[in-house]
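Here the complex is missing one protein chain, while the rest keep their positions.
Naming follows writing order (A, B and C), and every chain is counted from residue 1.
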Amino acid sequence: MKTKQRPAPLGGFNFDYIMWLFTRLSALAMYLIVIVALTGALLMSARQNMSIADLMRWAFMPNPNHVASTNIPDIEVWKTIFWQVMAILMLFFAGAHGLHGLLNVVEDYISSRRIRMSLRALVLVIWVAISLIGITVIVTS
Amino acid sequence: MGLKRNVGLMEALRYQGKGPMLTYILHRIGGLSIVIFVGLHILAGYLANHAWGANLGIFINSIYENWLFQVFIFFFALFHAINGLRIVILDLWPKLIEYQREAIWLEWFVFLPIYGIALFVIVRSGLGG
Amino acid sequence: MKTHQFEVIVVGAGGAGLMAGLYASRTAKTAIITKLYPTRSHTGTAQGGIGAALGSEEEDHPEWHTYDTVKGSDYLGDQDAIEFMCEEAVQAVYELEHMGLPFDRTPEGKISQRPFGGHTNNVTGKPVKRACHAADRTGHMILQTLYQQCMKNNVNFFDEFQVVDLLMVNGAAAGVVAIELATGELHVFHAKAVIIATGGYGRIWEITSNAYAFTGDGPAIIMRRGLPLEDLEFFQFHPTGIYKLGILITEGVRGEGGVLINGKGERFMERYAPHVKDLASRDVVSRAIYMEIRDGNGANGQNYVYLDVRPESVNKYAALDGRKNKDGSPYTVTGEEILAKLPDIVDFCRVYLGVDPVTQLMPIQPTAHYAMGGIPTSKYGETILDETNATVPGLYAAGECACVSVHGANRLGTNSLLDLVVFGKHAGLRAAEFAKTVPFQPLPSDPTKYASSQFDRIRKADGKDNAFDIATTMKKVMFDKMGIFRSGKGMEEALTIVRALKQRYQHVSVTDTGKIFNTELINVWELGNLLDLAEAITVSAIARTESRGGHSREDYPDRDDKNWLKHSLAWVREDGKIDLKYKPVVITKYEPKVRTY
Partner (left out) sequence: MEVTIKLFRYNPEKDKKPSYKTYKLEALETDRVLDLLEKVKGYQDGTLSFRRSCAHGICGSDAMRINGFNRLACKTLVRDTGAKITVQPLLGMRVIKDLIVDMEPFFEHYRSVKPWLINDDPEPEKERYQSVDQRAVFDDTTKCILCACCTTACPSFWGNEQYVGPAAIVAAHRFIFDSRDKAAAERLKILNEVWGVYRCHTIFNCTLACPREIQITRAIGEVKMALTTGKTE
């Protein structure tokens, strides 16, 4: 005695839905990156040479800049393509997550559709700008 | 006739929302402070590399170096990360919401010692010890 | 003053009103006027279930249901109407299911049913599973489902409009006058047909399971307009209300195997109803509790006894009674099952008593519960004018405020929800049909005159008396003297006091002079309704010199079919005196017999 299956709804691909999911998934991705960066840092003997603040800075943004001023004897292993890619990934996730978060907070209080759409455009521009700048910083340092 | 719909910030904050409402407020403040700071920091990193903006860049970076600021930002960053994980888990596996009360306990249980240690380290180095 | 025009006006948005509105709106332009948001209606509190002989779990027939209802009514119910209701019951429940009502289910996926007081297998005499239920919030689900269907079908609602007067022109209903609570403004609703479904009036009594809103507005309005009310002396006291608060503990608790225990720890219902014991009909159980208390067997010497639904007691007594599951295994329950089947009851006990029924006893006492009497109607909801069963054109009534009479002298549990659905539907259909055949009556020249005069009187009174005091006194005296057991002397005393209260009521005024949500004014007006009804109830009861169903007299302990197998009709005359007349009971198949359980 099974009742007939109803037509299953589509996941409804709109901005709100995608960003909702993205926020959660990017959060998980950031965790992953942080863990990889932390493990990497420890493997690269950060334990003896780094303050906790520097370690955190590295974990959240594995960018050679962030460890340049520490007591690490050999900075070269920290300056690889691998870590640059990780840093860019982190930048991508954190940037999109954070800026959308900002937008999300504002949207909670904005009723007008026009303003909402303009803000979204604005945030997109900021995101692209920040990302470009960020990438420049990462690759040039 | 009647009053306008009015929810002032203070009125809202005075609602006796218990544990989860507090985490929401902290999460929100935390998220916002991180984006703003991270944004500035990236800018600073860029500026510091160019002679025309080096001063500003260095100034912003020096805020970060300040231990008082670290006490603040580390609190929110850590809290945002741990609380965010709770939200992600509860959102993606609604069945677990049955344990939401425990989740909040657990969250503080994880957060406090980590932050405690970090606080100790930051303050000690901040006070030049 | 604003005027609206609809073909059919339904007053009240409980189960009966919504059902009527839903059906009337299919063909006629209909509006439902309600003083509460529809979902706040009292139907939402009904717990146990709705009766219908579906036979989803065991053999059952509408004829058995009919017989049980006739017997339950102490033979005062009109048998043609009862037969009609019990036949329609089955389809009515399926219809509710189709509308989306989330009934509990049997393992096969059918509508789940449970035993209820007075419902029996006519062959074995054992309780039968007839109450279709959705946990212990069946009424809530009926109310929600019907409201949802009304929204789906775009029925017009006037929420928080309180009807205060009925307009009659040329002996026919012409509309109603209502006060919009949010503005205090009077609105006239011009209609071809009016359906009254305002619910009961249990707030007359001190200990009651009824809502604050149960102030008998409909019957009181009808009475003031010179129409009769039927069988007012019959009011049901439910055996199990929470001690002092009166909040209802459903009979379903006993259906699931709970038992009543007196102060000595005995299961006393064995002595009063040897066959069905705790599942005897309500009047019988209430009287038994009262007698236990009177004999000094109350718990802790107080005026309450215990209801015991702890799994170990349930299992013990179920074994003693030889209660079996469908497959023949002995009936047992666990604490979790109790919790799953009666979640709200468990919650009430925890919140209001600080008692956990799974491990502790619940202190209970009988509580005023249900008005068997009310606006006399035919089985199609048409309001009856006099003892010849002539009807009032365009005026209909359904639900607890009406008296069809299917409940006679005592209603069986689950039959009220059934009454709402069946007669609500037919009243709606009839009213819409009628509206299609007649033109609008002209409105009287000053339609709001009578209504505003009532409010003006209250506003202008000298304010020497306090409404709250009057209400408290009325409730107390009605509970003491017009409760489960009555006597000629006691009732006379009650009548004197109620009449004195009515005099005092003339002095009650209001301090709130505003218009917007002047709940004080409304409450005082409602108190007037309660007082009027209390008087009519007492007068009707004094006249009936016998004991039958909900009306038990110590001075006339026996049923007297020779003189009293008849319905009473009460009119209030211009000068305020109450006239009584009588009309015969319809008997088809079932000759009155001695009633034992």
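To be clear about the criterion, a residue touches a chain if its C-beta (ideal position, glycine included) is under 8 Å from a C-beta of that chain, and two chains touch if they have at least 3 such contacts.
None of these values were measured; they are calculated from a predicted model.
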Interface partners of the hidden chain - shown chains only, full complex considered: A, B, C
Given C:45, C:391 or C:487, the one touching the chain that is not displayed: C:45
Sole residue of C:25, C:73, C:121 or C:149 that reaches the chain not shown, by the stated touch rule: C:149
Option from C:384, C:467 or C:585 whose C-beta touches the chain left out: C:467
Among B:36, B:97 or B:112, residue touching the chain not depicted: B:97
Chain C, residues in touch with the chain not shown (by the definition above): 36-37, 39-42, 44-45, 93-94, 97-100, 102-111, 134-135, 137, 140-141, 144-145, 148-149, 151-152, 182, 211-213, 245, 247, 344, 347-348, 351-352, 354, 466-468, 510-512, 514-520
Touch list for chain A against the chain that is not drawn: 1-4, 6-12, 14, 16-17, 20-21, 107-111, 116
Where the missing chain touches chain B, by residue: 1-5, 7, 11-12, 14-18, 20-21, 24, 87, 90-92, 94-95, 97-98, 100
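Heads up, the rule we're going with is that only the chains that are shown with their structure count from here on.
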Distance between chain centroids, defined by C-alpha means - chain B, chain C (Å): 58
Junction residues of chain B - those touching two or more other chains: none
Where chain A touches two or more other chains at once, by residue number: none
Chain B to chain A touching residues, read off their complex: 28, 31-32, 34-35, 38-39, 42-43, 45-46, 49, 70, 74, 77, 81, 84-85, 87-88, 91-92, 118, 121-122, 125
Touching residues on chain A, where the partner in the complex is chain B: 24, 27-28, 30-31, 34, 51-53, 56, 60, 63, 65, 91, 94-95, 98-99, 101-102, 105, 130, 133-134, 136-137, 140-141
